[in-house]
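Here the complex is missing a single protein chain, while all its other protein chains stay put.
By letter and in written order, the chains are A and B; residue numbering begins at 1 in each of them.
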Amino acid sequence: MSRRSTRTVRVRISAALVAATVLAVLLVPPLVQLDQQAVDLSSKLLSPSWSHPFGTDDLGRDLFLRCVYGLRVSLLVGAAAALTATVIGTAIGAIAGALGGRADRALMRLVDTFSSVPHLLLGIFIVAMFRPGVWPVIVSVALTHWLSTARIVRAEVLSLRARPYIDAAISGGASRWRVAVRHLLPAVLPQAALAAVLMVPHAMWHESALSFLGLGLPTHLASLGNLIQGARGSLLAGQWWPTLFPGLFIIVPTLAIAGLAGAWRERINPRRRSELML
Amino acid sequence: MLELQAITAGYDRKAPVVRDVTLSVAPGESVGLLGPSGCGKSTLARVAALLHRPDAGTLLLDGDPVRRWRHRAPCAQRTAIGVVFQQPRLSADPRLRLTDLIAEPLRATGRRDEVRERVAELAPSVGLTPDLLDRRPHEVSDGQLQRACLARALLLRPRWLICDEMTAMLDASTTAALVAAVEEYRSATGAGLLAVGHDQVLLGRWCDRTVSWEKLTSTEAGE
């Protein structure tokens, strides 16, 4: 009972934090009529106070606003990258599983090849081929994150393909396309959707890592990685707030999303449903 | 005729589970194939249903040799054979309501407009009541689900029926009901039947003739 209730509390806290995150990135920019880019050198590097709850950065910009805008950018980039990666992974996994044979072996070797390179390194290599911008980051994160989804979906499709209900569908005259679209895909979609949500935090971390290394989003864009990167100098001078608050803005929402996705995973696991043992 | 000629099949070419088996079913005839579990009789049933490509041998369906299997087989050949498997839970797509489960072959062959009429006609013949048709597989019993699987197999009016251990998981009354539904369909349409099972009493009572797996394979000398 107590284990169950701590889990419920954890899920509720995660849900509240995710809701707060979404509300903040949606509502703060239109409600607060201040320019997050407004430079005010007279108030640079102020420590947190009532007028600037997170303090200001080295150009006198309000850090709370910068963080909210940064979170918005990071969330969008993370979600776009996770979605792209899931689409790629599901397509490749489903094709490999459904076709089998030589196509399966070739696609799985491709997955192995991608996996053998450390994916941050691969990500850096991909962004380095383009001019800095939002799309290269999304592409880089997506191209390094579809592997596990492809493996999960392939395994699922392989196990489903051997089920008699697929045989029954074939015997009933269903084409290969119909079997894939009507019987295989709907069965793997919940898994794929879950993988996508679980990937959002990971993608956000990657975006931040790339930006921190100066390879990610253009520096004028307030992404969380850029904010931390820009604050390195101040940290050495003892000004902690330009690093701490963007850092918290990465950690807290990503943990909350992961927490919610974890609870969802437990729910869609059919074995946990208490069904009659009749 | 449904003729299996010198069929060798399995999942590993070096160790086929079916070796050089010949068996035929005449139109309107019911043949029981009797064998212990794990002997390979289900694999033979899958070959006969065009669901498993044999390593060697020929399958003649109404005189025409079958050259392609599974998705690649011509739709008309595939749908000439209705199949019912042993485990209804695994044979039903868990997301479909029983109506849709039964109607799937009509939808797959682009004959949507007949769905309502055919399902309404078939459901009572296999003993399914209208309230059950709206449920999903996890909301019905094994016996009820197997009735739906039989209805699905009969939907396209196949000329041949293959029942692979159709009643092995079911109680006596449901077994008798399903067999009666199959026989009613056969007497109305003249379809042939290959019933695979391990229960001699059941197959003896159900089929015109039963052949034992040992007899089919004993011509083959070997270990």
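Rule of thumb we're sticking to: contacts are C-beta pairs under 8 Å (C-beta built on N, C-alpha and C of every residue); 3 or more make two chains touch, one makes a residue touch a chain.
Just so it is clear, contacts and distances are computed from a predicted model.
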Going by UniProt, what is the name of the one chain that was not included in the view, given "protein-glutamate O-methyltransferase", "Putative aliphatic sulfonates transport permease protein SsuC", "Nickel import system ATP-binding protein NikD" or "Anti-sigma-K factor rskA"?
"Nickel import system ATP-binding protein NikD"
Out of B:A177, B:V196 or B:L216, point to the residue that touches the absent chain in the complete complex.
B:A177
Which parts of chain B face the unshown chain closely enough to count as touching?
36-37, 127, 129, 141-144, 168-177, 179-180, 198-202, 204-206
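Convention: only the chains that are shown with their structure count from here on.
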Would you mind writing out the residues of chain B in touch with chain A in their complex?
46, 49-51, 70-71, 75, 78-79, 81-83, 85, 87, 90-93, 95, 104-105, 108-109, 138, 141, 149, 152-153, 155-156
Give the list of chain A residues in touch with chain B in this complex.
163-165, 167-176, 178-179, 183, 186-187, 275, 278
